[in-house]
Every structure is written in structure tokens, then in C-alpha cells.
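Apart from one protein chain that is not included, each protein chain of the complex appears where it belongs.
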């Protein structure tokens, strides 16, 4: 007997220009002829056509084609109850919400899940959780990694710049997350997985070494985000990808009048926490400067009052999760930096 | 780094008289102070009191106490959305429906799940699936094994006789299930897991050797059913526990005007299929005779018409699942046995 | 990617009369055409012929045929350096020594290993260790479970009675081993695996329920010993199979002028420790009485002086291994029982 205890990591990974045209081929090769597709509302029609054509040419029929505008547990379970018996694969196509819903429906039904992001705005396309609202409150629900990741670099390269920048912000957060993890080791003995930390670090530096908005930049960003999502699954913890900066972003999601893109919030919080941590702030500042991240934030500044409140709420967001914000004075320091640091001052309205 | 890929099998197993009084203690020892309890509608009040008292004495508070009358996916997901944040353990107390719902809610929320069956009517209390209706149709949904199994032998000993007999019928079905599995190997090359088959076989014979309705009988039945549920998880397939006899029972669930207890249906189907398989029919007959299983069935006979129809539907229930019923003539043989075999004749009304 | 972390448990298990005639067939089916065979010195020629004939008929050639008289690490590594490149399977045929050597050579070379015991004198045929001498001292070296277990019940049924009784003694030891495990939990917090303990218990009772020296007895003994060996692998500890009674036997192996069969030593030590534990002594006595185990021991009694010394050495054999012998007074009690208990008195010469 073989006891089956496999960590299933995406077995099909295609990161290249034109990948969405070949999605049908990838499905066909794995023996799928009937798929359910969940797409983002407002998706560019050309992309839909290309996916449809590719599937058609390979004889893969799309037995359901669902547009998703919001990512809720209730929507996902409703969809699950309607999955047709003959469905053999689930496809998530588009942005975070469509992908989170598709991932969760596939998880409930134990269906192979193909993640096909059209932008690289965060690491969710290859993470083992789904971010869904449950009874109106956003939660991160346990799910499974996709069995296939298909990233069309041409498509992602042409994604709106704010989405790119969001992905860059999410990637930068690994630097403060790893710092918080090591801090938790020294302060409360939480075990650090050296290898996962190293992998997480390495993936960031890969992109940092040459940030650009061309095909090569998209490739580096895609693989960096993907390794990161997978690192979480491998070590069974969100620690390699998420620290105090994510707590602030979660707090904003719960309280802000108008939450922004995940990675934009996270990126600013990363810079802020790096100052409190005294950890690579210049490097982060340089990256944000070079890529236009700062300009993006300045063009639509955050509310200083909301951030003050978010910093206060942040440490209560997760139980037993030590970060720099658990230390005396760290919250006060962070709040005062909103008014003192030149970069940050430009990021906030009243 | 340690890559976490553990098959988690119940780590706490208590099979003894008075176990429900100690449930609070078991929770406390594992560090749980706030639990949600899902109980069967109509549960004997004394049992509820004993569980409550035991929890109270240990300072474990029950933050939700839910009565369940039907086991549906919709009920389970609704409950999940209402799980309070401070809940650290989920308890299923009573019969199959309460346990299936509790197991699924715990699975969605990644909560430790304590299965506390008050009867031994089938192997569901330690299986990795939940049997729930989805949009009105009964399905077996992927979930996880309980992290704790607490069987109070006194309570189970005093369970109504039909529930006992249902458990015995479900246990007997392993004999025909294993036969079907080996048949599938010889006919279509489906790999048989010798070890799982042997474990499944061994557990049945343990009870067959001394079937009785006393404490020892309850202990043997409980451990036999439990090993069986776990065998499925270990080998990643329902094959060691389910063959053609289960297909017939599933067909009855979907079509019968009044489906009976799972194990009563399964037990009769087991005897029927054993005749078609020419496999240990006398042994099964002897067990059913000695334990009063036949008398129970005769006291409330099945509908012959419904069974004829169920035998016809059975092979279509699962895709790619070869059993004796996949063979030419087997269905006709089974149908004719309903009228020819003396034992079976007594089991059916018109 | 699929991270491969499988616990490989024997995938081919054949426990039936005439199995050695079919060994060639089993090898052939798995694609092996060239095997190395390690056999016990003095093996009954008929058995060798039958294995050879079966292999020949299936076109499986035996490219090396090694006779083993002693089980040492040095012999095993020497054999390993001589394994021919084309060898695709390793067979151990006969008694414990041949099987331990074959298992270890297979482990070093990552070859599929077929265990073909000709008696059931202990649980080594399906355990994940090899008992070998290293520089003259017996040790239990980490190896792997066999990939196939082939037990010819006719052959094992005809094995000399002392070998049978040794197997029965080894099986009985699970009762004291489980007791010691639970004791270690209560005294020093060593975690007990309830499920493994239950499986270990269940396998003993299966045989206890009907001990006999016929085909059915051989079948029960074989499967009980096999489940036990596998339980160790599954829970990653020798605890379900080995407690204070094994420590005494190990001490005897290291110091006795003439060590006896493993299970004979272990059986007597089991009865002795059960008295100290006040744990099921009558049950064990009954089993040993009924099967002639006591008569066997009495026909060739142990040295009382050696046992006294072994009991004194026993607690030092393994580090961090709490048993009843770790308790104050337990050793003295055990030693005095050698002179006081009627059963034991008959087991010892001066």
C-alpha cells in the first residue's frame, strides 16, 4: 500500500507570451473535455475570445461560463451546488475575485483548478487560500493550490499599471514579513523555517535586480509571486509572505471607506514597517521610486485618519502572531511616521 | 524545513463506558475552552446533560449549541458563516446527520473535530467524507477525518436495536466490497491495495468471531467500523468499504419513497450481491440470523419494485467503478434472486 | 509538482497455501526478470526447488543465490558491493537472519525487496528495521519495509513448533508494550498514539481468540505479526511493539552464554512484566498454557542468573525510554518473581 500524502504543487506551469491561446491545448492534454469557466466581470472581450477559440479548436467544451463581480463565500457555495456532474476541470480567468471564487469552488468539489490571471497584482493566483467575504466580512479561507498556473506574459504586460504596481507592493512585503518572522523567533520562540525564508528572500531579489514593465519584468514578477505563494504551502504557514504590513492592510480592508488594491496598501505599509524595523527601507524606497509606485500612490492618496486607526487595530487582527507591532512603542512610532517621513507624507490626504 | 504532508488520523480515540462524561476533560487536555456543539434533534436529554456537566466541570464553555434535523450542504455552510471567531473545537454529538454536518463545518473552518456518536449505525463517524444533500440530492462530499473519536460504549450499547443492526449490515458489506475490488483488478486492471484489503477483511472477522449486543460487542463493532473508515483515508479510495452493495443502497436513497437506515439497506444488498458473487453467502446469512438482522428486516419489509429499479440504476451511480453488476447477466440474476432466494423473499413486500 | 513523501507499505501481500510456488509469478507481474536471492543456511531443499521452479517457469532468472548463516552488517555491506548491475529485485527466503540481511542489502541499493519467511517466529519479516551485528554487537538498524510479503501458509504451518511458539511469544509482548507506552505517557508525557495502540491491541486479540497450529492459526498469526510490524512504520516508533519485555530480551542477547529464539525470551519476559504491571497476566498465562509455550520453555530452561543480570541491565539499553522498569522497586520485584511465581520457577534452571 502506498499512503497518499502528497503536497500537490502546480504540476502544469506555463509562463509565456500567448499562453491563453494554448489553454485549450493544456486542458486537452490532461484529458479534460468539459470545463467550467469563472471570469471577471468586465474582462477584455478579446481575451475571452482567444480562450474560447483555443478551447474550441481542441474540442474542449465550456459547459458553464460564469461572470463574477464579487468574491463571497455565499457566491462560491451557490456555484458549487450548481456544478454539473460532467465538469472535469475548473478555470479561473481574470483578476483576484474570479480566481478566488473559482479556486474555492474547485476545492469544495475536488476539481482540478487552472488559474489564468490576466494581471500580476498579488500572489493570490498561486496561493492555497481564497480571500472571500463570509457574511460580509473578508476572510482568508483554507483551500488548495491550483493544479495548473497559466500566465500569459503578453496579457499581463499590458495590464493597467496600477495592477503591476500592486504586485510589486505585494512582492516587497516579503522583506518586512521575513523580518517579523525572525523577530517572532527571538521574542517568543516561534520556529523560523530557514529554507522557506531564504526562498522567499531569493524570489524578491530576483525581481529587485531588474524591475521593468516589459516581458522580462513580467516573467520575473510572475515567477517571484508564484514561488512565494508556493512557499506558504510548503511550510504550512503564511509567515514567509505576510507580517505586520499585511495586518495593516487587513485592518484597512475591514474599516476603510474605500479600500484600495491589496498590493498598493501592502506596499505603503511595507515601507512604513521597514522604517520601524530599520530594515532595508532604502532598498524599498528605491524600488518604489524607480517603478513609479510612489507616483501612483500620490495620485490617489490614502486617508491618514484611516491609517492611524488601522495601525491601532492591526495587532488584534490575528491571534498569536507576533510582529514588530507587538512591541511597546511600535504603534506610536508608526503613527508618528505618517506625519514625519517625507515619502509617507506625500501618500496621505487628511 | 519540514514539508508538512501528514495524513492526520484521529489522534485521540476513546472507546469505553462513560466516555461522554469525560468529553469535557478530553477537550480541556487539548487546550480547548470554547467549543461549538452540533447535536441530533431528539437526542436523549440525559446524554446532553452529561456532556454539558462534564464540559462545565472542566471550564469548557459551549458557545453554540445547534440542533440538526437534516444534513444538507446548505445548512452546513450557513452554520459555517456563523461560527464565532473564538471557537476552537467543533463537536458532533448523536447520529449520522449531526455528525456529518459538524464534520463539514469543521472541515470548512479547519477546526479540530470531535466525533461523539451515540450509536454505531455505520462507519461515517470516522470516515473522511460527509454525506450531505446538495440542492436536494444526497452526495458524499470530501471532508477530513475527525481529529478525535469518542465512543461511549454504554451509550452505544443502549442504542435502539435497529441502529445496532444497521452497523452490522454496514460492516458485513466489506466482504462484498473487497470481492468487487479484486474483480475490478482482474477485469479492468484497477490496482488493489492488498494491505488495505487485508485490514478491511481483518476488521470484519474480528466482529464476526463474536457478535453480541453487550459491551464487548459494542467495542468490537466500534473498532471494526473505525478501522474501516480509516482504511479509506489511508488508501485514498472508498474501495475497501464500498462495492456493488453500496451502489444499490445509493440508488434506493435517490429513488425510494421511504429510504431506510443506511446499514439495513446495505446489509440486505450485501447478502444479495454475495449470492451473485458466490462469495461467503452462508457466513453472512449466519451473522444476520444470529444477530436478528433478518427479523428486523422482515418486521418492516422493503418494496420489491423499488429494489428491482435500484438494481437497474446501480451501475450508473458511479463512473469508472467496476463491480459484479458491470458483468453481463448480473443484474438479471440479482433481480431474479429477489423472488427465488428464501431469505430474500421474506425481506420484501410487493 | 508532486512532492513525493509516501510511506511505502508492502504493496503485494500474499498469505496463502502454496504461495512460494507462485513467487516467480509475483515477480514477473511486477516486471522483474532478474533477482538476487538470499536464503537461510540449511533451508529445506524442497522449498528451494519449488521457488526455483516457479521462477524458472516464469522466465525470472536468479542471478545470485546466496546462503546466509549469520546476520552481520559486514556481511550485508559486502553483499551490497557485489550486487550486479542488472539486479532488479531482492528476495529474502527463510528465517530471520536471511531476511534481515536481504532487507538491508535491498535498502542500501534501493531495490524492491520480497520477504518470503518460512516460519512466523517474530514480526521481523514485515518490520522496517534489520537486526544485524555491527562489529560483533547486535543492533537494530534503520532500513525499510519490504515492498512485498509472501507467506506460504502450508510452509509456515509445517515449521518446527519452537518457531511457532517464538512467534506467539513475540505477539503476546504487544500487551506489555502498550502498557509501558501508556505508562510513559502518564509518567513522562511521551505522546501515545491511540490509534496505533488500538491497532496493535486488536491484532493480538485476533489471534488470542483462536490460537491453533493449523492453516487458520498460521493465517491469523501471520496477519497479526504483519500489522504489528507495519504499525511501527506508520507511527514512526517501536513503541506499539516493544516495551520492558524487549529490553530484557535485548539484554539477554548481549550477555547470555546461549541466547534463545527471540520470541521465546520475549514471551517469558512478557509474562514476567505483566505480573509487575498487574496487567492481563492470566490471559497471557492461559495463552501460553493452551499453546504449549510453557512446556517448550520448561524443556530447555533459562539461566536464572543470566535473567537476574538482564533485568538489571535492561533499563540502560535504550535512552529516554520509560517503562515499568524505570520505576523504583520494579527491578527488585521482577527479580524476586523469578523465584516466587510458580510458572516462572519452572522456566529457570540455576
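In this document, chain identifiers A, B and C correspond to the written order of the chains, with residue numbering beginning at 1 in each.
The definition used in the following text is that a contact is a pair of C-beta atoms (placed from the backbone, for glycine too) under 8 Å apart; a residue touches a chain by one contact, two chains touch by 3 or more.
Worth saying up front: this structure is predicted, and the values here are computed from it rather than measured.
From the options C:100, C:180 or C:194, the residue with contact to the chain not on display is C:194. Touch with the chain that is not drawn comes from one residue among A:10, A:243 or A:263, which is A:10.
Of the options A:25, A:66 or A:198, the residue whose C-beta touches the omitted chain is A:198. From the options C:134, C:209 or C:305, the residue with contact to the unseen chain in the full assembly is C:134. Mapped onto chain C, the footprint of the missing chain covers residues 1-7, 73-74, 77, 80-82, 108, 110, 134-135, 141-142, 193-196, 234-236. With the whole complex as reference, residues 3, 5, 9-15, 193-195, 198-199, 202-203, 205-206, 209-210, 223, 226-227, 230 of chain A touch the missing chain.
We take it that only the chains that are shown with their structure count from here on.
Distance from the chain A centre to the chain C centre is 53 Å, each centre being the mean of its Cα atoms.
If you average the Cα atoms of chain A and of chain B, the two centres end up 40 Å apart.
In whole angstrom, the spacing between the mean C-alpha positions of chain B and chain C is 35. Residue positions 3, 5, 193-195 of chain B are each in touch with at least two other chains.
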